[in-house]
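Encoded as structure tokens, the structure appears first; notes follow it.
Missing here is one protein chain; the remaining ones are kept as they sit in the complex.
We just call them A, B and C in the order they show up, numbering each chain from 1.
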Amino acid sequence: MITLPPLIELRNITYSCPGRTSPLLKEINFSSSKERIGLIGPNGCGKTTLFQIIMGLLTPDKGEVLLQGRIMKDEKDFRLLRRKLGFLFQNSDDQLFSPTVLEDVAFGPLNLGSSPEEAREISVRTLEGLGLKGFEERITHRLSGGEKKLVALATILSMQPDLLLLDEPSNNLDPETRERLIGILKDLDQAHIIISHDLDFLASTCSHLYTIEDQKLIRCKAKQIHSHDHIHPYGDHPHQHGT
Amino acid sequence: MITLPPLIELRNITYSCPGRTSPLLKEINFSSSKERIGLIGPNGCGKTTLFQIIMGLLTPDKGEVLLQGRIMKDEKDFRLLRRKLGFLFQNSDDQLFSPTVLEDVAFGPLNLGSSPEEAREISVRTLEGLGLKGFEERITHRLSGGEKKLVALATILSMQPDLLLLDEPSNNLDPETRERLIGILKDLDQAHIIISHDLDFLASTCSHLYTIEDQKLIRCKAKQIHSHDHIHPYGDHPHQHGT
Amino acid sequence: MIEEPFARGTTFFHRRDARVKLIPALAITLILALSSSFLVTGTGCILTGVLLTLSRPDPGLLLRRICSVNIFTLFLWFTLPLTYGGTKTLPFFFLDLSLDGIRVATLITLKTNGILFCFLALLATSTVASLGHGLEKLGMPRKLTFLLLFSYRQLFVIHQEYLRLQRAARLRGFIPANSLHTYRTYSHLFGMTLVKSWNRAERVHQAMVLRGFNGTLIPLNQPELRREDYLFLATILLISFLLAAIPFFC
Partner (left out) sequence: MHISEGVLTAPVLIGGAVLTAVGTTVGLKKLDYDRIMTVSLLSATFFVASLIHVPVGPGSVHLLLGGLLGLLLGWGAFPAIVVALLLQAIFFQYGGIVVLGVNSLNIAGPAVLCGLSLSPLLKGSKKQRMTAGFLAGFCSMFLSALLMAGAIFLSDQGFLHAAVILLASHLPIMLIEGLITMFVVGFLARVQPEILSQDTRK
């Protein structure tokens, strides 16, 4: 039996913020194929940075990003990677730029070479899947925060990625929308990695948790995720509930 | 003994967003003199709107805002009110508009009639009080998120208000800055009303909590705020930890 | 990212008040811009080059700046010798180059670079914030100063907003090309940035109103001029005067 290389792999990734001396992330190794992973950690520990490195938006000081066993070297390689991985930003306002919802959702498929008809069809179907039927002609800028988040998710899903990177998807969502998002994520075929401070949310959508501690990516103990309690994966570090 | 009228009072405030049919806030009554209040509630329930009404930035459909027993009728009345109440915005980038920190902090006092020398002196003192000594000539847009928040607080404190309205002040702060802000708020003489989703933060800075439910402002039960535990002021509604 | 890389530094030049840099910068620029003598522009170029060296700019950055400003000069070098005309010509392979054209191109190159050096040495060593205040002290209308300072403050926020949107487009497979789709996409990115700025203006205006703003802007006093400032001003003005006087001696 041939074992396939993992969909995404990080090898020895070290990254320092410009203008800082000590690295933010140090020799990070990680691989994932079809798992549902949660990523937690205090503010500023480098979670978003890690996603940006995976997507090729930031270049690490050292180390490699591999897609299906292939090292991503330049922008052209990362273009390929970006078809397979969908990145949902922390702030949906940064992600939506077309006048109407339909145009925004169809933007990705059009760039990937779909014909306008195909793109429209894919988009309508994606919106339907997220319970956003009838939103096609709405102006994105005028949607509520929760609606924007779901449309941003639609813009990514319409590119049919294999893995979703979601940066604090439940932020600023009211309880109903949050429940709806949990339902959606559970139903999706795609694997995902979710950054969140919302442990309940992670408990319902992920099968295991990672955290960044002392510049390292660490897998949390299995039981932590299954307790619905208020858990403190940061151990004795000063930590923060909420926000 | 004469009882003084409360510093700020709301009487029967009803407000509807332009373009919506049902009101966002309905017959809200509230008064406060020297208390430290936390205000919680789901997204979009109208917390920020309530602050904007108090400051005279939005006009309610019905009802009155009173300052020390006097009804605020027009822009001129509200100018007086704005000397007594300081409003910290959710987004510090919207609040800082001068190039350097000193100019920004001195802007308020200058408008209130201080001479340039007085304004400078007040500003330097205010910055010192917040541990921002040496920041005077720094360029505001180059500050970090946490520093911006503290400078925005300084621009308000330099006007020596009697009551602070703080809109999600602990948002996007790293743990240290957050702790520092808690310390600052505890030490300040001023009363405050804080909107936040961060219950720990409220527990350490406020003596009681209000929430907006079904368009009404409701005072939460007293014991809730004093437990440092994971409290659920929204009762049985589906709720969200974190964020 | 937009930055003011030359303003970061602690040399004698960086510590001077913006006013005493603005006046001589204007004087030198005027002299160089209006002169048609090689001696004046050549000497000017050397003098401003010396000033620039004294302000210790980052060499790599400096080189890039000089190149980008000289693109227009390069354009002149490609066109003027061929098109300027005149009687005297210089044979160059199979072309006849106009001597006058070469002369003019050289002159403009000297002027452009002299003025650039002067700018980098005197003005780029101050932040926009202090230059704005300096200009106001020197008589620029107050509204214009505030326009300058307010837009300077928001520039960075808006630029980052744009960059984040552009990044979102890139992540969705957008590759710029010569197509209507590309132009439409850029319009949408820019249009969204514009809408956000427009709405931000409202909120920033509210912030001003809340701090007691009622239509008059009161300036906060700026630091007094010091002895070194006057000395600096006198020295550079003297140099500019000598520069301007060269044609009368030769």
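A few points about this structure:
Please note the rule applied: a residue touches a chain if its C-beta (ideal position, glycine included) is under 8 Å from a C-beta of that chain, and two chains touch if they have at least 3 such contacts.
Quantities reported herein were computed from a predicted structural model and do not represent experimental measurements.
Check C:Leu116, C:Leu171 or C:Ile239 against the missing chain and you find that the one touching it is C:Leu116. If you put the hidden chain back, the residue from C:Thr11, C:Ser37, C:Thr53 or C:Thr182 that touches it is C:Thr182. Residue positions on chain C in contact with the hidden chain: 2, 4, 25-26, 29-30, 32-34, 41, 65, 68-69, 72-73, 75-76, 79-80, 82-86, 100-101, 104, 107-112, 114-116, 119-120, 123-124, 128, 131, 141, 143-144, 146-148, 150-152, 154-155, 158-159, 162, 176-178, 180, 182-184, 186-195, 197-202, 204-205, 208, 213, 215-217, in rising order. Hidden from this view is one chain, which touches chain A at 99-100, 139-142.
Basically, only the chains that are shown with their structure count from here on.
Inter-chain spacing, taken between the CA centroids of chain B and chain C, is 41 Å.
Taking each chain's centre as the average of its CA atoms, chain A and chain B sit 33 Å apart. Not a single residue position of chain C touches two or more of the other chains.
Residue ranges on chain C touching chain B, taken from their complex, read 127-129, 132, 149-150, 152-157, 200, 203-204, 206-214, 218-221. The residues of chain A lying in touch with chain C in their complex are 55, 57, 79, 82-83, 87, 89, 91, 93-99, 107-108, 110-112, 141, 155-156, 159.
On the chain C side of its complex with chain A, the touching residues are 161, 164-165, 167-175, 181, 185, 188-189, 191-192, 195-196.
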